[in-house]
Every structure is written in C-alpha cells, then in structure tokens.
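One structure is given here, and the rest of the page talks about it.
Of the protein chains in this complex, one is absent; all others appear in place.
Chain IDs A and B follow the sequence of writing; residue 1 opens each chain.
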Amino acid sequence: MALLEAEEIRHCFGGLVALDRVSFEVNAGQIKAIIGPNGAGKTTLFNIVCGLIQPTSGQVRLDGKMLTGLKPFQVAALGVSRTFQNVSLFQHMTVIENVMIGRHIHAQHGFAGCALRLPGQRREERSMTDAAFAGLKELGLADKASSLAGSLSFGQRRLVELARALATEPRLLLLDEPASGLNTKETDDLAANIQHIRDRGVTLLLVEHDMSLVMDVADEILALHFGVPIADGPAAQVQNDPKVIAVYLGEKRDVASG
Amino acid sequence: MLQTLQYFLSGITIGSVYAVVAIGFNLIYSATGVLNFAQGEFVMLGGMVAITLSQFLPLPLAVAGAVVVVALGGCALEFLVFRRLRSHSVMHMVIVTMGLSIVIQEATLHVWDEKVRSLPYFSGNEISSVKLFGAALSPQVCWVLGTVAVVVVLLQLFYKRTLCGRAMRACSSNAEAAMLAGINIGGMRTLAFGLSAGLGALAGCVISPMSMTHYEMGPGLAIKGFAAAILGGLGNPMAAVFGGLAVGLLEAFSVSLLPAAFKDVTAFAVILVMLFLRPHGLFGEGSTGAVREV
Partner (left out) sequence: MKPGAWLQLSLFVAVLVGLQLCLGAIGKTYYLTQLTMAVYYAIVVMGLSLVMGYAGQVSLGHGAFFAMGGYVSAFLTTHDFAALKGVAWARLLEQCGVFVTRKSLYDTSDLLTVAPWAAFLAAMLVVVVVAVVIGYPALRLKGHYLAMATLGFGLIVYCLLLGTPLLGAADGITGVPPWRLGFGLTVSGKSAVRVQNYYLAWAVALGVLVLLGNLLNSRAGRALRAIHDSETAANAMGLNTARIKLQAFVASAVLAAVAGSLLTHYNEGIGPSESSALKSVRYVALVAAGGMANVRGALVVSTVLVFLSLRGWFGTYDNAVFGIILIAIVSLAPEGPFRPMGHWLRRVFRPASAGREAGHGAA
C-alpha cells in the first residue's frame, strides 16, 4: 500500500510549465529520492506535496487522504514534515525552542492556558521540553540546546532542522537537498541518520543532488527532467536507465568543458 | 438632476486631488517599496509654502517656488533618512514614515501656526462662477481639473518617452537588474521622492483656495489617497487616477445620504472593503501572493 500517491501533477508559473504529468508513489517504510538537473521542478514538487503551493491540476494523497487543497499546517497535522533547502530555522530562538515548535501540534494549551500557567499546561510544557531534548540528544546536539539557532554552524543548523521535523513525529518526512553545504564527514553522518530514521518507521522522500548519497540510501528513485518524469523505479534500475544517463552525462560533459 | 451634477462636480474636483496623492504614493512605492504615510504632508507643505511666498511674489512664481522647495525637501528626506536606514523591514518603514508625518506636522505648527489659511483664487474670486449645464462651477475647479489632467499626461510622457522615466520603470520592475544595467538606483529613488513631493505640493497649491490649508490636513489626504491607490491597484499610477475620482465621487454622494460627520467614513470603508476583498485592486491580476501571506 502506497503511503503517498501523486497523480498527474501539473504546475505552471504563468506561462512556464514547471511540472507536467508527474505521477509517483512512495511506499510506507521506503526511502525515495527525487533527482534531476537544476530547474527540473524538484523543489516545486516538494512544495506541492507539503501544501505550500497548489498544483494547477492533479492531486496528492497521503494514505488515501487528499492533501491537495490543504494548507501547509493541515498537511503537517496529517503527518508530513519537511526540511528546507536553505535551512529555515527560527533564528532568534534557542535550539531547544526550535525543536519544541515541532512538538507544537502534539500539545493543546492555547493563549489563556499558557498565560495562566494552569497545572496541566505546566505538565505539558515539561513533556514538550523532555521530548525535544531527547530528540536533540539523539542527533548529538544536547550540548547546544540553549544556544541561539542563528549562532550555529551550517551543518549543525541542518541537524537542528532535522530534529525539529522529527519532533512532529511525521509519517512522511520530506528532505529538500539535505546534503547541500555539508562536508564529507557530515554527509556520511547524514546517510546514517537517514537510515536510522527509516528504521524507526518513518517514510522518507528526498530531493538530492549528491548522487553518492542517493545511491547509498535510496530504495527507489524518481528522475525528473524539465518537469517531466523520465524514470521511476528501484535505485539500481534508474541508475542504469539510458535516459537518465543521457541527462546526467550531458550535464557532466558541460561541467567538464566549463 | 442639478443637485446630482453639483455633487458630481465636487466629487471630481476633490477626487482629482486624491488621484494626485495616489500617484505620489505609487511613484515612491514602485521605486523604493516604501508606502509613504507622510504623503499628505507634501500636499500640506505645498500649500503652506506657496501662501508664504505669495506675500511677496506673484502667484504663479509662488506656486512654482513652493513646488520646487517641497520637491527638494522630498529629495532630502530620501537622502537623509531612507537611504540611511539600517533595517528595511516593512514594520520599520511604516514606523519611520509615520514619525516623519508627525514631525513635519509639528514643525509646520511651529513655523507657521494652527490657523487655517488659503491662497487667493487663481482667477476670479470666491463668488465668481462658470455655468455648466446649469450647475455653478467655481473657476478654481477648472484650475484643479486642468492641472491634474496636465500632470497625468506629462507623467505618462515622462514614463514612456524619456530615458529617465524608463530607467525609473526599470527600477520598479527589477531593481537589481536595473543596477546591473548601469542605472543609478539611489539617484532614481531620490528622484522618485522629489517628483512625488513636487506633485503633492502642486496639488496642495491648486486646492488651497477652495479647501484651505491647515497643518493637520495631511493624514486625512494620505489615507484617502491610499484608498484611491488601492482601488486602482498599488503600483499602477494611471489606475490611481480612476481610483481617486471614484473615492472623490463616493465621498461627495455619501454626503447626500449620510450625516456630514460620517463623510470620511466612506473613504475608510472603501479601504477596508478593498483590502479584504480585492487587495490587488480592481484592475490588478488575480495573484494575491504579493499582498497576502501564504
């Protein structure tokens, strides 16, 4: 049974067709990667899945429930969390507060309860803090808990963002270029983290440029080229697909000659 | 019928002033991204300076002098305040222009005083009138309408035909690209402020004989000018003319239906209704991304 189903997604920015006839599935417990050259529409597809933009036509379903038409926060409440390509932390908040935002949907107390510090609210606050701290510990960030998010290194910020996304206890986690800006060591750690997250039962969908990371972790790959899927299937098969090779070799040749 | 025509004429007259304020808003907004809450103060200052100059200069020279002085003041504002801001967040911009509006009003209060003044009628006097289809029309109305029409046409020519006008349009559509093309962005912004201030001052002079000049008149004009700008769609100077006339007419006709004290309420209600239903303006594209949050 597929956890995420995208059906005939089409998206136009003005006259420009960014995505066309994109259909794919992500099975529960799977790690799926979306690859493709720059401008292939990968991030747009991500934004459509998490509700940040609405597709011109087509629909996305999570476990049979329609996601298309929902606001991002509603999609998040259904169990879809994400990280951003350029890392979007809450800069003026501490690391642990950032992760606690991820716990927000698992708590209830609103303005009145918080202002009055009702006993239930205090308990809830403590459990949010504990859960957030545990999440940080798991990623090796326990000692940074009370630093300001804006003061961390780029690699650490990526990790905090991952901890924040995991704190929502997602069923599906979307990672937008999680390895960009990371050094080799950090990328290796990331691969281990991704495997570990999958072992906890979270399904992952990632957009990635780093092919070695993709081949390391992905079970399945969807290749996009100018907004159209050119290959979709098990990683080994897509890797040897002549069309994918053409697109990538073409790109590599450009790189070599440039 | 005659009554209706009278209302129509007064609506068009005051509406054309709102249109000039709205154009001023647009000029600055598209060149700098600042919504200048002190826009009405330019109109007020124009009237004030012209009144003072007219005491020892012939009227046309006094008006011209006022326009130049206020335009230079507008340039100075951009150069001395906006260019030096460290934070460009919308909240800070709003706060600065608000502050300027108050400071200019208070400065006016201390330089002049709280008295209501006016320029003499450009031709004829309070009681002379031109008959138009039976309705009495003050010659000053012709001056207002004529001036606004000329300003609109000249501005259009400036934008479309002159190198400088084209450069300014380039700045508003893509500042970075314009800079790469060798356009002096800072200069364009200063010019936009100057132009906007000068236009406001001119409007302030032509309406002074009829609607008087008072140090507190600015904010009211600014908010109605904004209503006009938003009705036409912000960033679209020519649609602002339509917006201004529409707000003026609405205001004029509302007097016949509502108590006079509620006259201003209509203009403000227009803002709220427009902002809530069609924030991109009556003619704007349907995309709300620029004005609405996700």
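Observations on the model:
Here is the rule we go by: a contact is a pair of C-beta atoms (placed from the backbone, for glycine too) under 8 Å apart; a residue touches a chain by one contact, two chains touch by 3 or more.
Since the structure is predicted, the reported quantities are computational estimates derived from the model, not experimental observations.
For the chain that is not shown, the touched chains among those present are A, B, taking the whole complex. Screening B:107, B:132 or B:177 against the full complex identifies B:107 as the residue touching the chain left out.
When the whole complex is considered, the residue among A:82, A:144 or A:158 that touches the unshown chain is A:82.
Annotation: of A:50, A:95, A:136 or A:190, A:50 touches the absent chain (contact as defined above). Contact with the chain that does not appear here is found for just one residue of B:85, B:116, B:130 or B:153, B:85.
Residue positions on subunit A in contact with the hidden chain: 50, 52, 71-73, 76-77, 81-82, 84, 88-93, 97-98, 100-102, 104-105, 107, 109-111, 113-117, 121, 124-125, 128, 164-165, 168, in rising order. Residues touching the missing chain, restricted to subunit B, are 35, 37, 81, 84-87, 89-96, 98-103, 105-107, 109-110, 219, 223, 226-227, 230, 259, 261-262, 264-265, 268-269, 271-272, 275-276, 279, 290-294 (touch as defined at the top).
Everything that follows uses one rule, which is that only the chains that are shown with their structure count from here on.
Centre to centre, using the average C-alpha position, subunit A and subunit B are separated by 48 Å.
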